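Report on the structure given below.
On to subunit A.
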Amino acid sequence: MPILTLIVFLPLVGSIVVLFNRERMWVQTVSLVTALLSFITTLIPFWVFKSDVSSFQMQELIPWITSLGISYHLGIDGLSLFLLPLTSFLTVACILISWNHIKIKEQLYFVMFLWLEVGVLGVFVALDVFLFYIFWEVMLIPMFLIILIWGSDNRRYAAVKFLIYTMAGSVFMLIAIIVMAFLNQNMGSGFGFDLVDWIKLDIPFNLQAWLFVAFFVAFAIKVPLFPFHTWLPDAHVQAPTAGSAILAGILLKMGIYGMLRFCYPLFPEAVVYFTPTIIVLGLVGVIYGAFLAFAQTDLKKLVAYSSISHMGLIVVGIFALNATGIKGGIIQMVNHGLSTGALFILVGALYERTHTRDMDKLGGLATRVPVLATFFMIIVLSSIGLPGMNGFVGEVLLLLGAFKYKWWVGGLGATTLILGAVYMLWMYQRVMFEKERSCGDLIIHDFCLREKIVMVPIVLLIFFIGLFPSFFLDKMDTSANKLLSYINNSPAVVAMVDNDKVIK
Partner candidate 1 sequence: MGFYHFLSLGIILFAIGVVGFVIRNNTIVLLLSVELMLNSVNLIFVAFSRYLYGTEGQIYVFIIMTIAAAEVAVGLAIVVSIYRLFGTLDISKIKLLKG
Partner candidate 2 sequence: MLFKAIYLLPLLPAIGVLINGLLGKRFGEKTVAFVACTSVGLSLILAIGILHQMLIASPAERVITSSLYRWISDGSLQINVGFLIDPLAIAMIMVILFVGFIIHFYSIGYMEGEPGYRRFFVHLNLFIFFMLILVMGDNLILTFVGWEGVGLCSYLLIGHWYEKKSASDAGRKAFVVNRVGDFGFMLGIFLVIVTFNTVNFVELKTILAGNHGIPTVTLAIISLLLFTGAVGKSAQFPLHVWLPDAMEGPTPVSALIHAATMVNAGVYFMCRIFPFLQQSQFVLPIIALVGMITAVYAACCAVGQKDIKKVLAYSTISQIGYMFMAVGCGIYVAGMFHLVAHGIFKGLLFLGSGAVIHAVKGEQDIVNMGGLIKTIPVTAITFLIGLLALAGIFPMVGFFSKDAIIMGGYETYGIVYWLFGFGGAILTALYCGKLFGMAFLGESNFTGHVHKPNFFFKAPLVILAVCAVFLGILGIPMFTKNTYFAQFMGSSFNLGAGGHAAAGHGIPLSLEIAFTLILSVFAIAAIVLALFMYSKHRKTMVDFESRHKGLMMFLLKGFWIDKLYDTIWVRPLKWISFYSDSVCDHRIVDGAVNGTGKIAMEVGKTLSRMQTGYVRYYAVSIVFGVFVLVGITMMFLF
């Protein structure tokens, strides 16, 4: 039973069914049912997955374009295992929150979300790099359209910036992919795009460095790593609520995923070589993003910059070159997806009610929307890494990983503890506490049932990950060690380490 194929293409099937009828109820119901089914299918791997196997699991391999060595190759490991349900879960949430709020081209909207899901799921399971690239690019188009058609005032600028920026990164990656295919021809098993074959190649360091940079830039733009981050605030601010949620919740994770999936096994020596630079960039992102977040008055922008800060920390963690950091990175991807996704949903809900995202105009809402305020509080706390919630587990592992790498890296990274609290709590205070400023005469409803249905599972998951992280950590343990072993076992790296020892 080709489960992964089912997972990837189920939303596509659903989207075709959506097209049968234009009616609102039909469109909504079918999309929701599809998303739910898709969510259920993405849970299947949890049962099938064996946490002690280090190679890819549930593989499907069908020759596709044989003359170019392209095959339809899918598979998962402990890295992608969690990203699949996260994707489908957030898609369900996004469909639910945009239930009645899309006024134009509703059918297209829901179809776009389902296609987006196809693209993202495909990215997470593709093992053939050509296939990966196709999914990677396919996913851009729905996102571009979501911002362009259903965004707010300055949507064209944001959408085009998003598209061009991401495309520009992808071009480098494409070149590198083609070079890799030729390398495979020269040094390996013939012209081909299969990742599993590529991993076996032993690429000379000079070439590795160039290829690594080409891949890394594409992923860094996606993450987004400082200084490639400026598309993110624009895209977030202009995108509709669900778009922002999925953008922050899932699309950013693809960058981190790519780094772990490709940069680590393919270019281990380059990874070691570039680690200091990347760590510095990540740290700058952590601190700089937090400072920027503090300066914002627009709620969405604040959350967007906070994303930059958090993602910077993940980059620091995964490039700390130890299993702790990598595991922290993987689990923090899930955490960040949940909490930032939820933050955007909440901000969107506030915007619907008050018609403003300007924090100077909000205030005193805790009395009027107590349930929303409670959820908001929980999510904010999860985002600033309060122990007992998911963010803490991720942060501890990431920072511990960074600390193991160099103590000052951990130290600088840990400033996120303070800075995060500063901007997040100030934001919460300006929105929820104090006296009302300008929304006094609006009729503001508290959360309705549909919104509660969206938030409750997120909150439950937040606590579940926070209280029982072992459930997740155990499953990713082998994969994280495997990723690390590429680095540690690479001959050049071993030599480098030996040199270090001699010098010491």
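Basis for inclusion: all candidates are chains of the complex that A comes from, given by their letters.
The criterion applied here is as follows: a residue touches a chain if its C-beta (ideal position, glycine included) is under 8 Å from a C-beta of that chain, and two chains touch if they have at least 3 such contacts; residues count from 1.
Worth saying up front: this structure is predicted, and the values here are computed from it rather than measured.
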Of the numbered candidates 1 or 2, which one touches subunit A within this complex? 2
Using the touch definition up top, name the residues of subunit A that touch candidate 2 in the complex. 161, 164-165, 226-227, 229-231, 288, 291-292, 294-296, 323-324, 327, 364, 366-367, 381, 386-388, 392-393, 396-397, 399-400, 403-404, 407, 410-411, 414-415, 417-418, 421-422, 425-426, 429, 432-435, 467-470, 473-474
